[in-house]
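Only one structure is covered here, and it is reproduced in the block below.
The other protein chains are all here in position, but one chain of the complex has been omitted.
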Amino acid sequence: MNRFVLWFHRMGSPPTFYAFAERWRPWFLWSALAITAVALYWGLARAPDDYLQGDSFRIIYIHVPSAWMGQFIFLAMAICGFVAIVWRIKIAEIMGIASAPVGAAFTAIALATGSLWGRPTWGTYWVWDARLTSTLVLLFLYFGVIGLYRAIEDRRKAARAAGLLAIIGLVNIPIIQYSVYWWNTLHQPSSIKVTKMSSTIDPSMLWPLLAMAVATKLYYAWSALSRAQLMVLEMESGKDWVRELAGLPRVASPSTDTPREA
Amino acid sequence: MRPGTPSTAALALLRRDLLLLWRQRADALNPLLFALMVATLFPLALGPEAGMLSRVAGGIVWVTVVLANLLSLDALFRGDAEDGSLDQLAVSGQPLALLAGARILAHWLGTGLPLTLVAPLLAYMLGLERAALPVLVAALALGTPLLSLVGACCAALTVAMRRSGILLALLVLPLTVPVLIFGAGAVEAAATGGDPSAALLFLAAGLALALPLAPLGCAAAIRIGTA
Partner (left out) sequence: MDHWPFIYAAYAVFFILLLADAIGAASGRRRLLDGLRGRAVREQRRGGTP
């Protein structure tokens, strides 16, 4: 069997997944912090002023990666949801839900930093244009997913229902991406335009941005794996391997075939 | 028509839902009355200045329709879930998506369509530009089925919960935002002398996408809840 596929199958087992997460978590966190430190130092202290916007463009290093992550994580939730619904894999259910809080945090950051960037640059904290509105809708969708999960009693059903909601809400992602093109056909062009990031961005600005994109992904991995571990422990709390982790003696349980020595 | 085929099953479900609706037609009027009330609240709150009101009339009608649609959504699957009929539908061997589609059609016929027909009256009360009235009806004719389709998916998701009330609204409203934007945008374009066809085409595209997919989503949600 393909090694990758084999790895996937192994990850479906809660104790294997837990061990994997336990081993890799620290690496994700520390590398995220390290890259952030280097990227922000370079972006804040070293890159030259933008000739048009002055210093406020520096917010780009946290605003754009956060916006990307908000959408990326929602897509990840939808994929986990799909796997959870079709194959009923526990870990897929868990990873979907574990991703939701980080995703909401990044989306909220994108909205807040965008607002703080807009004030000095375009004179206003908020404008009801396509991209801002649909990003706000994305935040509400995150709250909906989290709220739905918390409202249903059966944890596995709750995770699958929330996953299905994420799949339905996926339609919002293309709207965020392309609405900036559609909007002008519906409304009169506004005097304040949210310009798409031009690809003719100076390299000294580009590298910190790309580095932050990597760093935020690493942080997402740490956060989602940590939450997933907690959920796995709760879900499997009756099992032997969890009891061992909690420092309790192993006992014969219905889930094992033979009783073990106490 | 042979008994036991998917189409007979779907039609039987549709007939039953419409019959139930007819038997409680006083209740079925609730969304309409709600829409009338809400549309009346806006001029009371904003002041009757004619020019200002007619500018926002299209938007007010759309918001009203979205909210009124919400009212009848919670009950869409709840009654059947409580007495076990939903489980029966799920194991009946008939395609659940088709049955869900029949339920959604009944919902639209009972809520969305009446709202669409009443909307010109509301718009007239609020002083919408005459030229925009046909566009309003067209946009609602495309948009209310969309609202029913998307709303039904969310109703199916929350059917597993005891008192879903406000959560259902929180789930549905973000998903209705694109419909609202394009629908109200079409009316706005028509009212200001622009071209509404782009917005209407987007609505039509959304409907074309939702018609096959939403019943599938509904069925998946029902199976999750009753599994």
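Going by the order they are written in, the chains are A and B; count residues from 1 in each one.
Basically, contacts are C-beta pairs under 8 Å (C-beta built on N, C-alpha and C of every residue); 3 or more make two chains touch, one makes a residue touch a chain.
All values reported here derive from a predicted model rather than from experimental measurement.
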(message) Need the list of shown chains touched by the one chain that isn't shown.
(response) A
(request) Just name the one of A:Ile109, A:Ile176 or A:Leu218 that touches the chain not displayed here. (result) A:Ile109
(request) Return the single residue from A:Met11, A:Leu75 or A:Leu245 that touches the missing chain. (result) A:Leu245
(message) Touching the hidden chain in the complete assembly: which of A:His63, A:Arg131, A:Arg160 or A:Lys217 does that?
(response) A:His63
(request) Using the touch rule from the top, list residues of chain A that touch the missing partner. (result) 40, 54-56, 58-59, 62-63, 66, 101-102, 105, 108-109, 112-113, 116-117, 119-120, 219, 222-223, 226-227, 229-230, 233-234, 237, 242-243, 245-248, 251
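The working rule: only the chains that are shown with their structure count from here on.
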(message) Taking the touch rule as given, give the residues of chain B at its contact with chain A in the complex, in rising order.
(response) 150, 153-154, 157-158, 160-161, 164, 167, 170-171, 173-175, 177-178, 181-182, 185-186, 188-189, 198-199, 202, 217, 220-221, 224-225, 227
(request) Under the touch definition given earlier, write down the residues of chain A that touch chain B in their complex. (result) 85, 133-134, 137, 140-141, 143-144, 147-148, 151-154, 157, 160-161, 164-165, 167-169, 171-172, 175, 182, 185-187
